[in-house]
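For this depiction, one protein chain was excluded, whereas all remaining protein chains were kept in their positions.
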Amino acid sequence: MALNELVRVEHLVKYFPAGGGFLGKPRAFVHAVDDVSFTIIRGETFGLVGESGCGKTTTGRLILRLLDPTSGKVIYDGQDILRLDGNAMRHMRRKMQLIFQDAFSSFDPRKKVFDIVAEPLRVHGLASGSQLRERVAELLVTVGLEPRHGEEYPHELSSGQKQCVGIARAISLNPEFIVADEPISAVDVSVRAQVLNLMKDLQEKLGLTYLFISHDMSVIRYLSDRVGVMYVGKLVEYAPKSELFKNPIHPYSKALLAAVPVEDPDQRREREILEGDVPSPVNPPNGCRFHTRCKFASPVCSEEEPPLLDRGGGHFVACHSF
Amino acid sequence: MSQESVAYLTPTSRRQRAVSALHRLWQDKVAFFAAVFLLIVIFSTLAAPWISPHDPAVGKIGNRLKPPAWMEGGDPNYLLGTDQQGRDVLSRIIWGGRVSLTVGFVVVGLAGAFGTLVGLISGYFGRWVDLLIMRIVDVQSSFPGLLVALTFVMVLGPGQWNLIAALTFNGWMIHARMARSQVLSMRETTMVESARAIGCTTSQTLFGHILPNIISPLITTYVLEMAHMIGAEATMSFLGYGIQPPQASWGLMIGEGRVYITNAWWLVTFPGLAVALTILSLNLVGNWVRTEFDPLHRSRH
Partner (left out) sequence: MLRYVFTRLIYTVVVILGVSLLVFVITHVIGNPVNVMLPLQASEEERAQLKHQLGLDKPLSTQLKEFLAGMVRLDFGKSWWQQEPALQLALRRVPATFQLVIMAFTVAALISIPLGIIAAYRPGSIIDRFLTTTSLVGVCLPSFWVGLLLVITFAVKLGWFATSGYGTYRHIVLPVVTLAILPAGHMAQIMRFSMLDQLNQQYVTTARAKGLDEATVVFKHALKNAATAVLTMGGMDLGRMLAGETAAVEMVYAWPGFGSLILETIARQDFPLLQASVFVVAVIICLINLAVDLSYGLFDPRIRY
């Protein structure tokens, strides 16, 4: 397994200061990501799922080093990327790219589609002149657009086309690894499937590895090979997709899965509705963070933090009750 | 970002946009006439050697202190009268405008470039860099500009270029503040994050993405500061620490004419009018530019 592993995250922690006090000394911290470890295998799609604010987006940014973690390690292809200097990191970015939730807001509104897609190639000095034009045209065709779209401004495109431009830019450098942060939630419902299929095709064609971040269990199910579930900054469970969907162990995962509509109406699952609110990440509960809403909670859950343990077959769970 | 402002930032066609901007300028009559006045001033100072009726530095002593042409004792050759050395006031105003506008333009160019750069750095890097720079800006801008400029000139000696140095030293802070506040609102955007994600260097991000997107509000400050600096030049020259004779500048003319206010009011009135109208026009145009660049502002007022 170690041979195939592309990304390894070890004890990743990110605290954001909340509210500046005197001289900018923060009074409190948002525990956005708190001691998260997992691995991503070359060629797979690792789905990261959880409610908004659970730290999944922050995790994606940390892996790409768009944010610097408070502590922990990110090993990419055997290299600790947090130790790379500015130049080496910029070089590394050719291998790892990001697809944004809202592609449009990630574009410079003054630039045409051509320049948006061409920019990574220019920045890294990989192509110029007619070579650049050909490459950009090829990229636009690859994502299902036409070369003429290069002459348009991003606001003139539909939501699906905008995301395709975002994807074209992300793959322009021939990366190995792409973090896709809710790539379809800003896309019109009618073309969501198209974008997902495009991403699937590209994965095959270009041998990509995805970290796919979403709050939508059905999207995760469609695309992922393995799935991790996050809750208030913690990874509570991760397992191969079929295993997780067939046999969720953590009470939070169960509740999430129970909310997913199933194709077969006869195959009713037990409905589980979570009581209470998501605790504040500024002041997370002691012990297991889910204990405030968990119907299986026992006294130990509020005192001791459950470790993330292998239950066999690569199924990791952090829970005292099972 | 609201739909409207996005539509503004993203030109469907630059020409279309320019045409509609000019149309709005025409509708705003006050700003329109201010712009026309400024164009006249700029044109006449550029064309000074050809359009000024007399040599601004040479006068006949026999013609001294002639009142404006329409008054009793006036000479039609000297529309706005003559000064204590018999030099033509109108010609001196035209040539003086050359100096005043040059000083204003150069100072805003230098102070604007330096201040904007410092503000970009301060806002983008944040932390102690920002803290340090903003402390300097605070301290320097709480100090009266006139005293600083006078100290400068006392040490360096008077003259056009020393004056420009002094005013630049006084004028960069506001540009730093403006640029910084704009960068702060830009720094956390997805656009900047995406620039980093594709591997842009810091300077590519700052000058390729951030600066072009914040330049519009900064231009307003450049225009307004031009007015401010022309006023500062006039004050310094009036006090005798700016432009030195035999050069002419509006402020210097007022200073030289001050002695004669009991019998030659035109010596201070006309150059002062030139300063006041230019500053007023720049302010009006600056305010128009502000609303033009800020659609939210436009709809509110």
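The chains carry the letters A and B, assigned in the order they are written, with residues numbered from 1 in each.
Just so it is clear, a residue touches a chain if its C-beta (ideal position, glycine included) is under 8 Å from a C-beta of that chain, and two chains touch if they have at least 3 such contacts.
Just so it is clear, the model here is predicted, and its values are computed rather than measured.
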Exercise for the section: Taking the whole complex into account, name the chains on display that the unshown chain touches. Expected result: B
Fill in the blank from the handout: Across B:Ser20, B:Asn77 or B:Thr151, the one contacting the chain not displayed is B:Thr151
Handout entry: Residue touching the undisplayed chain, where the options are B:Leu120, B:Met226 or B:Ile279
Key = B:Ile279
Fill in the blank from the handout: Had the left-out chain been drawn, it would touch subunit B at residues 139, 142-147, 150-156, 227, 231, 234-235, 238-239, 241, 251, 254, 258, 261-262, 265, 268-269, 272, 275-276, 279-280, 283-284
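Everything that follows uses one rule, which is that only the chains that are shown with their structure count from here on.
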Exercise for the section: Could you tell me the distance, in whole angstrom, between the mean C-alpha positions of subunit A and subunit B? Expected result: 50
Handout entry: Residues of subunit B defined as touching subunit A within the complex
Key = 1, 6-7, 9-12, 131, 189-191, 193-201, 204, 209, 212-213
Exercise for the section: Would you mind writing out the residues of subunit A in touch with subunit B in their complex? Expected result: 24, 61, 64, 66, 86, 90-91, 93-94, 97-98, 100, 102, 105-110, 119-120, 123-124, 153-155, 169, 173
